[in-house]
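A protein chain is absent from this complex, but the other protein chains hold their places.
Going in written order, the chains are labelled A, B and C, and every chain counts its residues from 1.
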Amino acid sequence: MDYPEIDRYASLDSPIHRFDPRAKIITFVLLLISFVFVQKISVAFLALLFSLLLLLVSKLPIRFILKRVQIVLIFVLPLLIIMPLTVKGTELFSVFGISATREGLWYASLIVIRSMAAVILILTMLGSMRFDTTIKALYTLKAPKTLVQMLMFTYRYIFVIIDEFLSMWRAMSAKGFNPRTNMYGLSVMGNMVGMLIVKSYERGERVYQAMISRGYTGNPKTRTAFAMRRTDYVLSAIFVGIAILVHINTVMM
Amino acid sequence: MTKEAVSIRDLNYSYPDGTVALEDINITIEEGERIAIIGQNGAGKTTLFLHLNGTIKSCDNNVVIFGKDIGQMKSKERIEKVGVVFQDPDDQLFMPTIFDDVAFGPINMGLDEDEVERRVRSALATVGLTGFEDRVPHHLSYGQKKRAALAAVLSMEPRILVLDEPTANLDPMNRASLIELINDLNRDKGITTIVAMHDVNAVSQLADRIYVLNKRMVAEGPPTEIFMDFDLLRENNLDAPDVFKLFSVLSCFGFNCESLPLSINEAVEVLTKTIEGDEKHVHLHIHEHTHEDLEVLMHRYDHHHG
Amino acid sequence: MTKEAVSIRDLNYSYPDGTVALEDINITIEEGERIAIIGQNGAGKTTLFLHLNGTIKSCDNNVVIFGKDIGQMKSKERIEKVGVVFQDPDDQLFMPTIFDDVAFGPINMGLDEDEVERRVRSALATVGLTGFEDRVPHHLSYGQKKRAALAAVLSMEPRILVLDEPTANLDPMNRASLIELINDLNRDKGITTIVAMHDVNAVSQLADRIYVLNKRMVAEGPPTEIFMDFDLLRENNLDAPDVFKLFSVLSCFGFNCESLPLSINEAVEVLTKTIEGDEKHVHLHIHEHTHEDLEVLMHRYDHHHG
Partner (left out) sequence: MHISDGVLSLPVVAAGWIITVALLVITLRWGERDKSIAEQIPKLSIMTGAFFVASLIHVSVGPTSVHLILNGLLGVVLGVLSYPAMFIGLTLQALLFQHGGLTVLGVNTMIMGVPGLISYAVFKTGYKRNISLTALGALCGALATVLAVILLAVVLVTTGEEFVAVAKLAAVAHVPIMIVEAIVTGFVVAYLAKVKPELLPVDLGDKR
């Protein structure tokens, strides 16, 4: 189990890193929404190239990106095999009486390209600022308070709970436990999940007590020192323009 | 004239599941005192602390802070009066960055931005964490987390500081520096400090007066008095500090001093004074009762044959 | 003839995030020894222990237990050799009843039901928890949980027992009884015990030999030797036991003994022997260097002006 170190390279320096967090979130999400609904492969491909360009500018290490893109590929790549074989349409070729269709291949490719563009955008956005900055930016953007607070506290305690889980896991393997998928293995797994839940419940009580003793009223504030500069406005304008252009292009053609 | 910082009258508390945690607690603590609460595991120390800042509310108005019932206080007033540092620092560092954590209390008190900033800086400086403002809590070491949790309470500038097991799991150096820090706060800012701890060797460094808790308050007094009482200690699964024990041993060899020291520094003083007072030397010798006395003494300190 | 229980050669370890935790560790522990590993917070004690039972696997085959590389051992063989009791008992008790928890290891070893039953009873008896079989571990007191966690490892009847901070958060009585228990296991069953702890006052009660860890092994030797070395202690944020310090103080007043004691019991012995040897009495006096010596000594023990 790894720690979620999505913001490991947040301290690099690049135009994307310097982009105002609020503007970054808004414009990247706009780009994201725009890209995932593109209908033409050629345009989707251009969108992917643009995402890659942003990634390049951000200087985020390729290995960091590849490891994470891989996760999405595992989900979408099978479509490239399944869809050509199952979607009806013009035959492309046929092996052993099973035929692959142009429509299937086209549709699957579109999906793969769109999701690649999307995940690269998200990684560039998140990788170029600290996660707590992301949360604070959401706060100042007036995202629903309850949800942002939950996001903030959950994120904070994931690290603590992972540590707890790892200690439990070590204690179990120190007693010769081998995780196997049989009744016994799953029962131990169940106990472990149960223990994790019980401990978190009790920690939740203690954390609440600690908050009360520091005057918690249900609306914690955090420090933010965001300021939009001219370059931020320029960048934002460009990104919004591209997000729209991608679809105007489709409509006109 | 000193004021009563804490006054608790006839406090009883049971957890919802029926566990009786506190019975008939009566305590009075003057402003500026240094108090330790000792007691075995499950004696109710943490439960008592939860009452001190109103986290657990008693219905009978029996917890009074600086003359005012804590149940009647507004949140802001309460946290200006009493700050509690709990045992596990991870429970107290719940915000994304150290700055946010230390600023949490002051912001809730409604202070303006400059004042919040000033308090955060000053609290972090006090605990020696200047420059850690933007660090995230999960990348700190245990000792650093402990100090950050203390800073998060200090920034509310409470008049009473309550600490649950401040030295547990700390290495000797971190432990010594935390003890010094707590004492500085008491001396320089007149903050009343109340600690709960198991480490009897450190208790006397942090307290002028001790309460012994075991659901009820079973004893109260200066450390020397408490640690002198073998039966009290044994009945409550407690122990005397090593230095104290050693001077009891020395007294079997004919070393007489006015009051037994509890820490090394006190011991040096006592030795110097006693020896200087006795014409620059003291005889340690084995007299007719030495062996007998020693046996009785060691037997008393041994928990397993009591 | 004694056998080598643990032998580690040139062990290095960094956590995946790059944190260097251990560098060039070399240790050899004979069967039946009582070892303590001390070191400041973050020194790598817990990390080292994770290597001792193969939880963290080193690639270079440099952890050898009873002559056999731990990487080559089957899980059953490994846990019969080394049992590790971690610090937080809550991390180790996750079964619905104490019985299940203590039976967990033996069941994983593939023992038959009768043998499992026998081992559980015997382990529970050893730690004094007979009759607790059907209790829910989560509902025990802290001291009981600590003992249950120990029983859950004892039931695998390991030849080497490794304990991480066995006494942290325990009250003095529970602490004393756990220390006695560990020593009994060493004496009566010849189990090699290795402990990591911050409580220097208790170290000498649990160890005949100490390793000082600070990423590297910076020192090794009998407690008296280690605690004599002021610079070593200061450089590693450590401290000497109070009794030891006090006898250094006494020596400034002209008390001479062969080796400085580390615990109360040793102190009584040393005092009796020295005084008896010196014609039934010893002079404590202030000689021309006393004040000077004292100052130097106390300065050395003080962490904050080092």
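Note that a contact is a pair of C-beta atoms (placed from the backbone, for glycine too) under 8 Å apart; a residue touches a chain by one contact, two chains touch by 3 or more.
Just so you know, these numbers come straight off a predicted model, no measurement behind them.
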From A:F75, A:F93 or A:Y233, residue that would touch the chain that is not displayed: A:F75
Touch with the omitted chain, as defined above, among A:L32, A:L46, A:L60 or A:A243: A:L32
Which residue of A:I41, A:L141 or A:M189 touches the chain not shown here: A:M189
Chain not shown, touching residues in chain C: 96, 136, 138-139
Sites on chain A contacted by the missing partner chain, in the whole complex: 1, 4, 6, 29, 32-33, 35-37, 68-69, 71-72, 75-76, 79, 82-83, 85-87, 103-104, 107, 111, 113-119, 122-123, 126, 131, 134, 146-147, 149-155, 157-158, 160-162, 165, 179-181, 183, 186-187, 189-201, 203-205, 207-208, 211, 216-219
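Quick note on the criterion: only the chains that are shown with their structure count from here on.
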Distance from the mean Cα position of chain C to that of chain A, given in whole angstrom: 45
Contacts with 2+ other chains: residues of chain C: none
Junction residues of chain A - those touching two or more other chains: none
In the complex, chain C residues that touch chain B: 39-43, 141-143, 165, 168-177, 180, 198-201, 237-239, 241-243, 245-246, 249-250, 253, 255, 263-265, 267-268, 271-272, 275-276, 280-286, 294, 298, 301, 303-304
List of chain A residues in touch with chain B within their complex: 130-132, 135-136, 152-153, 155-157, 159-160, 203, 206-207, 209-217, 220-223
Touch list for chain C against partner chain A, complex: 16-17, 50, 53, 55, 75-76, 78-79, 83-84, 86, 88, 90-92, 94-96, 104-105, 108-109, 138, 152-153, 156
